[in-house]
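On to chain A.
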Amino acid sequence: QTFLTIGTVNNGDMVRMQLLAKEYEAKHPDVRLNWVVLDENTLRQRLTTDITTNGGQFDVITIGAYEAPMWGRQNWLTELKNLPASYGVDDLMPNVRKQLSVDGRLYAVPFYSEGSITYYRTDLFAAKQLTMPEEPTWEQIRGFAEKLHDPSRGIYGICLRGKAGWGENMALVTTMVNAFGGRWFDERWEPEIDSPEWHKAVNFYVDMLSKFGPPGPSSNGFNENLALFNAGKCGMWVDASVAGAFVTDRTQSQVPDKAGFAKAPRQVTAKGSSWLWTWALAIPASSRKQEAALDFILWATSQEYGGLVAQRYGISAMPPGTRLSTYANQAYLEATPFAKVTQEAILTADPTSPSIKPVPYVGVQFATIPEFQAVASLVGRQISGALAGNTQVDKILHTSQGAVRRTMKRAGYYDPK
Partner candidate 1 sequence: MVSPAVLMLFVWMIVPLAMTVYFSTQYYNLLYPGKTSFVGLENFAYFFTYPSFLTSVVNTLLLVGSVLAITVVFGVLISVLVDAPFRGQGIVRMLLISPFFIMPTVSALVWKNLLMNPVSGFFAWLSISLGMTPVNWFSDWPLLSIILIVAWEWLPFAVLIFITALQSMNQEQKEAAQMDGANALAVFRYLTLPHLARPIAVVVMVESIFLLNIFAEIFTTTSGGPGDATTNLPFLIFTQALLEFDVGAASAGGLVAVVLANVVAYFLIRLIGKSLTEA
Partner candidate 2 sequence: MATLDIRSLTKSFGDTRVIKGVDLRVEDHEFCVFLGPSGCGKSTLLRLIAGLEDATTGEILLDGKPITDLPPARRNLAMVFQSYALYPHMTVRQNMSFALDLAKVEPSVIEEKVQRTARILELEPLLDRKPAALSGGQRQRVAIGRAIVREPRIFLFDEPLSNLDASLRAQMRLEIARLHQEFKATMIYVTHDQVEAMTLANKVVLFNGGNIEQQGSPQELYHRPVNRFVAAFLGTPQMAFLEATQQGNALVLASGQSIPAPASLPAGQPGRRVTIGVRPEQLSLAPASQGTLEGRIDVIERLGSDAYVYLNVPNLGRLTVRGPGDLAATQGAAAGVQLQPNGFHVFDADGVAIYHPQPA
């Protein structure tokens, strides 16, 4: 008997995998799967602690595009090479594959990927005789939001992430900064938080969300917004493309037929205006069950697995954003109204070139350096504070600039040593 301990995040797709893995166990009677399902933040802390201390608690881990290359570079992950031909490595979306590799060496296989897109309520737009362009700008979004906003009827013009967190509000804010032409760091790792682009973008964000957003936006993350949208309370919502499956799901959405999809808003540029995120499976170098683990993660990310999902839960439930073949599948495209937008978002989000200005880092809505989590969390908290009306945007950006520089300095970015 081989016991595989799998650390994973409690997303809908992952939960589905957990349920379907019973089939895998049936086919591999010598393998038993133990699941550690946690919410994203907790999981990340848990995995980081374990992998950095060489704890050896996990055989398969679910990590994001942020960790994969960093941990791969530290050799905390097993490089995935000599994958069987049947797996079809080349079928993986190129941008996604790029995210999970270091210098061409693959360290994790993608389970699903997402870009960010704009959701809107077709019925409300129709009622106000508005039309959503395919590639809206933030300015336009603001205009729509103003018209749709009607709190007395429980309709809020726009829902956006406001909850602090580098994977929460900062994912969105970073794409907005990108769209407004800004970046996190200049080529010499000097932070640019205090730059005009940041000021413009963040002021715009705070202003729009406070005026036309739901009450208390600073505590809304992906889940809260999804709940709001599903309850029919949001006129528009800019967020991860995976939500498409949820907002069209009759068992949880009150507006399954009234959702429209467009690209994530652009502003001065489209570059970096849509994020790219991948949940991927990897094998810690400390695992002593490498082979079994590899076999499992290949199964879980294979086309065959996609087929299984399609068969069990309907074709539109297939893991999105990872394989080109999925988007070549006509049946999938037909069943899934948001497929095309998703595909485009992923194809255009280039992690190596997220801003119109040059950057020293990789990643659209994040930078793959260990400090990013810390600094983005810090800035995120400041921005959510500004959103809650506690402080002025300009002031907090200035403070953040100093704090970020301080952390970068401690980590040795400006030291000659």
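On the choice of candidates, all candidates are chains of the complex that A comes from, given by their letters.
Operating definition for what follows: a contact is a pair of C-beta atoms (placed from the backbone, for glycine too) under 8 Å apart; a residue touches a chain by one contact, two chains touch by 3 or more; residues count from 1.
A quick note: this is a predicted structure, and the numbers were derived from the prediction, not measured.
By the touch rule above, chain A in this complex touches candidate 1 out of 1 or 2. Partner candidate 1 is touched in their complex by these residues of chain A: 45, 48-49, 52-53, 70, 74, 154, 162-165, 214-219, 224, 227-228, 231, 233, 370-371, 373-374, 377-378, 380-382, 384-391, 396, 399, 402-403, 406-407, 410-412.
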